[in-house]
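One protein chain is absent from this view; the other protein chains keep their places.
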Amino acid sequence: MLFEKIDTTGLAHYSYIIGDQNEAVVIDPRRDIDVYLNKASKQGYQIKYIFETHRNEDYVIGSFDLAKLTGAQIWHADYNLNYQYGQAVRDQQKFSVGRLKIKAINTPGHTLNSFSYILYDFSEEPLMVFTGDALFAGDTGRVDLMGEDLMDELAHKLYDSIYNKILPLSDSVIMCPAHGSGSVCGHAIAERELTTLGLEKKVNPNLQYENEEEFVENVKEVLERPPYFREMERLNLTGSSFIRGLPETEALKPGHFDKKLQSGDTLVLDIRNELDFAAAHIPNSISIWQEGLASFAGWFIPYDKDLLLMTAGNYPEEAINILRRLGYDRIKGYLKGGMLKWHMSGKKSNYIKTIRVQKLCTLIDQSRDYWLLDIRGEEEIAESGKIKNAHNIHITQLPDNLDKIPTEQPVYIFCGSGLRSTTAASLLLREGFENIHVILGGLAGWSSTTCPIV
Amino acid sequence: MLFEKIDTTGLAHYSYIIGDQNEAVVIDPRRDIDVYLNKASKQGYQIKYIFETHRNEDYVIGSFDLAKLTGAQIWHADYNLNYQYGQAVRDQQKFSVGRLKIKAINTPGHTLNSFSYILYDFSEEPLMVFTGDALFAGDTGRVDLMGEDLMDELAHKLYDSIYNKILPLSDSVIMCPAHGSGSVCGHAIAERELTTLGLEKKVNPNLQYENEEEFVENVKEVLERPPYFREMERLNLTGSSFIRGLPETEALKPGHFDKKLQSGDTLVLDIRNELDFAAAHIPNSISIWQEGLASFAGWFIPYDKDLLLMTAGNYPEEAINILRRLGYDRIKGYLKGGMLKWHMSGKKSNYIKTIRVQKLCTLIDQSRDYWLLDIRGEEEIAESGKIKNAHNIHITQLPDNLDKIPTEQPVYIFCGSGLRSTTAASLLLREGFENIHVILGGLAGWSSTTCPIV
Amino acid sequence: MLFEKIDTTGLAHYSYIIGDQNEAVVIDPRRDIDVYLNKASKQGYQIKYIFETHRNEDYVIGSFDLAKLTGAQIWHADYNLNYQYGQAVRDQQKFSVGRLKIKAINTPGHTLNSFSYILYDFSEEPLMVFTGDALFAGDTGRVDLMGEDLMDELAHKLYDSIYNKILPLSDSVIMCPAHGSGSVCGHAIAERELTTLGLEKKVNPNLQYENEEEFVENVKEVLERPPYFREMERLNLTGSSFIRGLPETEALKPGHFDKKLQSGDTLVLDIRNELDFAAAHIPNSISIWQEGLASFAGWFIPYDKDLLLMTAGNYPEEAINILRRLGYDRIKGYLKGGMLKWHMSGKKSNYIKTIRVQKLCTLIDQSRDYWLLDIRGEEEIAESGKIKNAHNIHITQLPDNLDKIPTEQPVYIFCGSGLRSTTAASLLLREGFENIHVILGGLAGWSSTTCPIV
Partner (left out) sequence: MLFEKIDTTGLAHYSYIIGDQNEAVVIDPRRDIDVYLNKASKQGYQIKYIFETHRNEDYVIGSFDLAKLTGAQIWHADYNLNYQYGQAVRDQQKFSVGRLKIKAINTPGHTLNSFSYILYDFSEEPLMVFTGDALFAGDTGRVDLMGEDLMDELAHKLYDSIYNKILPLSDSVIMCPAHGSGSVCGHAIAERELTTLGLEKKVNPNLQYENEEEFVENVKEVLERPPYFREMERLNLTGSSFIRGLPETEALKPGHFDKKLQSGDTLVLDIRNELDFAAAHIPNSISIWQEGLASFAGWFIPYDKDLLLMTAGNYPEEAINILRRLGYDRIKGYLKGGMLKWHMSGKKSNYIKTIRVQKLCTLIDQSRDYWLLDIRGEEEIAESGKIKNAHNIHITQLPDNLDKIPTEQPVYIFCGSGLRSTTAASLLLREGFENIHVILGGLAGWSSTTCPIV
């Protein structure tokens, strides 16, 4: 028996490959599908089915490409939607893979027709359940993505799906959700590599409510919806470009890079860390550090521009993967040799002022000439505390709230660590703000010193 | 959180690496330890503890080498034994790895002081239990290895360990044993990649008995004990040679190979498949196909000889790993280019007669001049049936029962597939038997035709 | 500076990637182009040009796919041909790659408009010359492939190309040909990993002739022309299918394999070694051992059938690569688990009789009831000698000479080693011959014993 969880960090996305004898199935494949082909072909499995738990909204699904190369059948969930390829699974539909049995069950709530898949052991007991975005470790799926109108209905459906379909399978069933800690598809998914329905019943905060009404009230939460979700929804219905046919990203010298940049409709996306970007970057770049790409590119990077990547100088293999998973297919080049070569070619760069927490602590004690911008989300603030007098604008709301930020005072931006602050600073610089400072270490650093937390 | 099961096929051995923040622990490492170092160092974990569940008898443990390179503490189980390195864990001892907690619990039964290790989630609920050889998927650990005298006592202890210490942890706890399907450390371990205590309670045959007495009676089974176990027990107490310092296995041309072979105290171990060996092999070779090495080398290959490997011609990387895991450190060379080069150099080879099931079926229908040797174990026979008139001598008992095998009649050997038959045939040829035939496809092939099964 | 020779064994094909700063060129890419993309992108080179030395006839060129993914310009040689993509290079055309210069020179002879490419060092001296199939280590290119009519003209052109264009570059120039030892594109290419024009002048047998006439007479040799050359010529003019979009080869169980096999237009290609095939194979399979695929598939495997591969049981990754390089795109599946599983499913197999040289030696000494078939080429025979009374039919001519082989006598086939004999035996078995024997070790084995050589 083959069982592997493929953990796509960044998206915090889990896909699964399960096989027996010479057959395999993949659940919710990501777009860069070589990982499945390698695990299947090289070990003697033929991918027979591709199961989707729902029409995904946070990444481009790889079903289409994977089916093209393997001949596997695609089984979509959400049969109410108008897919342009594949077919939709029905409630209680059964499948076999080698000697194993799989049953699809309709578990709506996150979407109108999400499905879960139960895997039965050779003993015919349920061994695992693949819950998609219905139930996570320590969390439940969002019910706000179909619109606020449907939220109440979906929350009730979700309750029904979890309490009447999933949990009754048995405490001892291993639960395999579509996302882990850090995903935007949940609110606060727990950091638990493996879990069981029994454990979730005990510790999952959303499974501790008194009754359905209390559950519904609590899960009916409107979370942020990154603008790129629309594009994912579209691509996952219609099919995306064949990923293996996308052109290579070019290694560019400073001159070529600059020329492409001047040619309009081009954006520099700087994937280096906060210190690098602060020290020097190409004017007008947007800073999103590599590990932050999966979470923030979809907020700030448009689909209708050519992208040039700024790296430490090397080929941005992983960043290209991440961006392609989000449907960015116009990644034209990167600067070979990075800022070092840029400076060596005499080209201009910009920088961002940084401040250490110790100094900031002194500064706000002694002066009034500062404006503290806290770009963290509400919950982070609630959880970790805040600095006195800080103004809160969540980073994702920054573009719509520029008028609240002063231009005549020095602005000090903090987040949890300094990474998002750098992204925010890069956005403000593009808008013409000048006196912008990033607080290194962010609230974590601040809290580790003797500076006061509110 | 890092959690990985390292599945060493052949041994059907599972070791585990668990980590959080920058710390990691390894449970029951195998001897070729690079897998742990790669997963730890490259991902930013420092191996802090090495936990053993018991003094292993079926492979050379890697604790010593791993500690040497990482500075990790070795925690042996079986504190009654006189280890020459490391220290012994005590019941209820607690450890932390990053934010995770681990508790050792004394779960004797397989050995006098086997331990299990409970891993607690951040929620402080037990998430996983590492049961070593106490409890497997679909099976329980052997209680016969300490000698028949202690069997009854150990079976009672095992009952206590399982029923009073392990199972009460909760149905929803994920169970992580030290072996999977195919291991000689269990009787009939199930083919289940992951399991839970709850599922085992339902489907594990050894957990279905009425009461302690019934359990004890049933698990008090004397299974085979491969002779190499003694060597493993010795090495795991005293420490083995540093694996990274073992000399490379030489690529030999036919002339050199032959010369080494003539120099005495040297044995050819032929790791090719049944057809290759049957078609041509160096006289006096022992045939054990590569996937069978972990199970059969310890029965038939002595430690006091230099080994030369016969392969399809290529470097036997995986076979060397397998043999080293069993403590074979004298693997001197292999024949570059294999039998093709051997024949091209005009050297002599031997062959084994094969027969197809269809022909055998006709033959035994029409003649009495045959002697069928069934080398399968009793349970296999009970499960899959047998051929009329077959004489059963389990392959591992063959060396002690040569006198039962006729020399004046053609002998037809069958096992499940033809692989073990080839091993058996190679052993008989070395003993001077001549009229030996391997049945291709074995009982599986026989059963798939219209030939009769008893 | 980047310089790598990519050695595609089997085809004995050399392609090259050369780079400087952020630019690279590839010369004569093979069809599976990932090797170039990895060396280029990952190291910061953008492939700018693809140079072909001639319209290749022995493999599918990767220019089209590589250009699609990189945007590189394709420069064909043989401007007289009607290419459906790319453009044709002209004599003396100059290119730059980073700080390096490259000059194309028209060096006809192997084809009507073959080109060589001179690479100049930063010092502006010629450093290397890429001679394609004009000049090899120890050999010159074939002049017979355009037809016998043109042979004389081409031989004169080749003389001119070598003596007036290539050799005058300087003794110290490193020579980079398109093929190495073992290629069908030469007659007897030397086993020399690197060479120089000066060394070739001294030791290349074809450069030792007195004058042009003697050269021409000697190189005007009609060698064998495998039938697949026509298909390669066609594909290299029109462009082949995108290799990255070809479907995966399926892992099949015996039942599925058999079913596909029965469905007509399907052929089993058995890529195992001579002993495996002799011991057992699926009836009507064609045997070509893996290392022989590049040389013999194009002779015996048609393009209009689905192929099923028989391996030792594993995924035939390398064989698929080799076959795709030859344009075989219909590789539908392989038998997972190999003949072992086939036999275990009770299915029928065939075998080939083998004989060892020692026994053959005795046999032909004592009997007349044998027919020796020597399938080696004329030169091999001339070089290594032969066995008395052997009948010579070169393996490639076997299909056209079946009537010369007796059916009433045992036929003993030998080649150099036993590999080609097995291929030949498989072809004869398909034609209904029955009493066929493969001589293990072939003439090499025979010569290494005391058996007589003529």
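Residue numbering begins at 1 within each chain, and the chains themselves are lettered A, B and C in the order written.
Following the convention adopted for this analysis, a residue touches a chain if its C-beta (ideal position, glycine included) is under 8 Å from a C-beta of that chain, and two chains touch if they have at least 3 such contacts.
What you see is a predicted model, and the numbers here were worked out from it, not measured in a lab.
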{"item": "Among C:37, C:88, C:203 or C:402, residue touching the chain not depicted", "value": "C:203"}
{"item": "Residue, one of C:38, C:80, C:172 or C:238, that touches the chain absent here", "value": "C:172"}
{"item": "From B:18, B:60, B:129 or B:252, residue that would touch the chain that is not displayed", "value": "B:252"}
{"item": "Absent-chain interface as seen on chain B, which is shown", "value": "21-22, 37, 40-47, 68-71, 242, 244-253, 313-315, 317, 336-337"}
{"item": "Hidden partner chain, residues of chain C it touches", "value": "1-3, 121-123, 125, 127-128, 170-174, 190-199, 201-203"}
{"item": "Touch list for chain A against the chain that is not drawn", "value": "273-276, 278-280, 312, 338-340, 342-349, 351, 354, 356-358, 416-419, 440-442, 444-449"}
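In this text, only the chains that are shown with their structure count from here on.
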{"item": "Centroid distance [mean C-alpha coordinates] between chain C and chain B, Å", "value": "43"}
{"item": "Residues of chain A whose C-beta touches two or more other chains", "value": "none"}
